[in-house]
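Missing here: one protein chain of the complex. Every other protein chain is in place.
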Amino acid sequence: MSDTPETIATPDSTAPREQAAAGRPALLRLASRRSSLARPLLWAAAAALAVAVPFYLEGFWLQTGLFAMSAAVGAIGIALLTGSTGQLSMGHAFFLAVGAYSYVYFADDPAAGASHALGGLGLPTPIAAVLAVVTAGVAGGLFSPIAGRLKGAYLGIATLALIFLGQHLLFNAEPVTGGYNGRAVPPMELFGLVFADSPSLVVFNVPFGSLERLWFLGLLVVLGAAAFARGVLRGRPGRAMNTIRDHEIAAGVMGVPVARYRAGVFVLSSMYGGLAGVMLALVFQRTVPDYFSVLLSLDYLAMIVIGGLGSIGGAIIGAVFVSVLPQLLTRYSDNLPLIAEPGSGGVSPAEAARILYGAAVVTVVLFLPGGLAGLFGRLRAMAAGRAALFTRAPQARLSPPPASSSPSPSPDTRR
Amino acid sequence: MGKFGIRTGTITLAALALAATACGSGKATGGEAATGVDGVKTGPGVTADKITLGILTDLTGPYASFGKSLTQAQQLYFDQANAAGGVCGRKLEGLVRDHGYDAQKAVAAYTEIAPKSAAIPQFIGSPMVTALKQRIETDKMLTLPMAWATSLLGSPSIQVTGTTYDIDMINGVDFLTKEKGIKSGDKIGHLYFEGDYGQSALNGSKYAAGKLGLTIVEQKIKATDQDMSAQVSAFKDAGVKAIMVSVGPRQAASLVGVAVAKGMDIPFVGSNSAYSPQLLGTPAAPALLKNFFVMTAAAPMSAPIPSIQKLVTDYQTKYPGQAVDSGVGAGYAAALIVGDALRRACQDKDLSRQGIVDAHRSQSAWEGGFGQPMDFSRIDQPSSRASYVVKPDKSAVGGTVILKEAASSALAKEYHVPVG
Partner (left out) sequence: MITFLELLLNGISIGAVYALIALGFVVIFKATEVVNFAHASLLLAGGYLVARLQPVVGFWAALLIGVASAAVVGALIEFLIIRRANVGSQSVLAIVTIGVDIVLTTELTRQIGTEILALGDPWGDSVVHLGQVTIAETRIVALFTAAALISMFLLAFKYTGWGIAMRATAEDAETAALMGIRLGRVSLSAWAVAGALAAVAAVFLCVFPTPGLDRGTSLAAIKAFPAAILGGLDSTTGALAGGLIVGVTEALMTGYQNQLAFLGRGIGDVAPFLVMIVILLLRPAGLFGTRETARV
């Protein structure tokens, strides 16, 4: 691969265009559904913003954004399971771990010379990523005797077992996982473009390191993941899932194979978890077992509640909220009232973030049915209502938060 | 539909135009390494009047008390150094980020502070340092992890201070055979944490046991375990004559307390992370005072060494009423090591990251007045192989006193440290 910036810049500068193309089907469907042009315009503005972000924001924010993207994919999985089907899972972190570690195992060459030999299959990285997602699905499928039979909170606690079992395996299956040391993650390589810091790449005078490159890949994955989940929810399976959530027996009577659906959704949500794990591994550049703990699973549950249960947009908004909030507080702790410098004895930024996000879960359930997504929806309805009074609607007023380039809050899909 | 396509196209182009203007954004290339007016080459984190040092610590997680002592001690060093005119005519400034012992937060915090920091004199948590090892190497950021696992060796920019856990345990087993009557054929127990702390320590005890004809009885636990009754039963059943302890203070207290209550009058030898003076306020205190020994490369805060006594006085003046524990010494010494590296780099007129690492690695017998001299020139070796044996003591500053001066056992000297 050549090292001159110009030659590499050419393929990459098409990335935004590719992305627009990939986003098109969803946009088209929207356009046909609603004749109003305000919505596509909003979309395009969001897309433009998302493309511009890596050119301006520093690495720290890009990384926060990437964590949020990975969280969004994982949260969509949990939203399908908990939000739409009414099943609780506290084992999501396990599937993230399966995704992350399988990707590394499939993609890495067997390590020679190291003190502990690490296995690996050395497959091309895109194939490894797909296989990793499939593996997470298989892991979810193996759990289906439990996932199909138990419901609600019972399943929630049963899945706790996955976390503990998972961490036990991560620590002990050293040839695959690298034990407590974890493993280095081979960078993704797609169509000749390596998602790493080297070889160096400069686009429009901005150095494009791994974070900048991954940003675009992350956007595409989130869009794809959201579109697929939307398809599932809008279609026949979505209705079956909601019926199971709302009235299990009625669902059974109407001919929905309840256990099979429960197990199926569990597998699907595991695959989303696996995909989130692969993304996370690529951003982290190293997998460590400590990370995949109960706390991570709890974060995911908090995300979907904060964002708004049952909708894809809600999951994404919740993921962004939970991933970005602590970073915002840490970064600007000096300028915020009530928050003390780390170590000075008051409420530290990390503590403030945890308290805020715990409180957000409670507040949303008490005062904001439908979560943040529902709130946005209502605001928009209000704005639209007011605009309708003045004969012509100029433009929609709300743009989604910059870090989520994802579908803007969708109307409640429960109907 | 066609119209719509055109519209999207236009907007994509607009986005590209927006991106193109990014040449004006702060991220545009250029302005990497520079040379200041004083002829010193500077890198990230170094300006004409300030050197920023990143501190990645744990103030809200399981190691909060350790992190607090470390951070305050380092703040004290920065204040003192600045009062004396700074380093290289520049003030030292700490940039503190709390990761709460969470790998993702640590990675995020590193990404944030790395572009602004010249070196990292404190990074708590070996899982976190391991997660960032490659990036620290690429960034050539001199980093002092506050963890002593062998997996952190072997990287030019990561400097483990003092001994590693395995060396401490080798010296500990040696101490048992020389002074506590353990002899060939005996069994000794080892209670250790899952993870690289426990694993490193276990490597050491196993090596020493192999050389001395002892058998190790292993018990591995997790950091969330609280009650060591079952482990004690297992050790008792195996008939161990001593127990090595590489866990947290809480578990160590439970282990020693239960064992003594069950009538096991045997010595316990802990890694430096297995003890905290807070334990002396709990019911486990009598048992700890009787049979517990700690192996550490750093001299305890009660040691009759002038620089340590001065540190204790200064620390108590700046932070009155706060506990002086081993974190104070470790933190201050680490800040001093980085300060000395910066001073050397300044002499070489090169405060770039590479310059700082090179200056640091050029010291083969660093001596800061905090115990043993350290050799920083070998990246795949611990910087010291000598450990003190210290004993809990209620009246001493920091809760421990020296029982045996620092020494490197013959076994520890010939031990080949596994790297990575």
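We just call them A and B in the order they show up, numbering each chain from 1.
Note that in this section a residue touches a chain if its C-beta (ideal position, glycine included) is under 8 Å from a C-beta of that chain, and two chains touch if they have at least 3 such contacts.
Since this is a predicted model, take the numbers as computed values, not measurements.
Novice: For the chain left out of this view, which of A:Leu121, A:Val138, A:Ala161 or A:Leu220 touches it?
Specialist: Residue touching the chain left out of view: A:Ala161.
Novice: Touch as defined at the start, partner being the missing chain; which of A:Leu121, A:Val134, A:Leu220 or A:Leu298 qualifies?
Specialist: The single option touching the absent chain is A:Leu298.
Novice: If you put the missing chain back, which residues of chain B would it touch?
Specialist: These residues of chain B touch the chain that is not shown: 60, 62, 64-65, 68, 194, 217-231, 233-234, 236-238, 249-250, 253-254, 257-258, 260-263, 276, 278-279, 281-284, 287.
Novice: Can you name the residues of chain A that touch the chain not displayed here?
Specialist: These residues touch the chain not displayed: 82, 86-88, 145-146, 149-150, 152-154, 156-158, 160-161, 164-165, 168-169, 171-172, 245-246, 249-250, 253, 294, 298, 301-302, 305, 309, 347, 351, 354-355, 357-362, 365-366, 369.
We adopt the following convention: only the chains that are shown with their structure count from here on.
Novice: Taking the mean of the CA coordinates per chain, how far is chain A from chain B in Å?
Specialist: Between these chains, centre-to-centre, one finds 34 Å.
Novice: Quick check: in the complex, which residue numbers of chain A touch chain B?
Specialist: 13, 16-17, 20, 24, 27-28, 31, 40-41, 44-45, 47-49, 51-52, 55-60, 63-64, 67, 114-115, 171, 179-182, 184, 197, 202-207, 211, 284-286, 288-291, 295, 326-327, 330-331, 341-343, 348-351
Novice: Using the touch definition up top, name the residues of chain B that touch chain A in the complex.
Specialist: Residues 1, 4-5, 7-9, 11-12, 14-16, 18-20, 22-23, 25-29, 57, 59-60, 67-68, 71-72, 96-100, 102-105, 107-109, 111-112, 115, 127, 130-135, 138, 151, 194-196, 199, 418-420 of chain B touch chain A in their complex.
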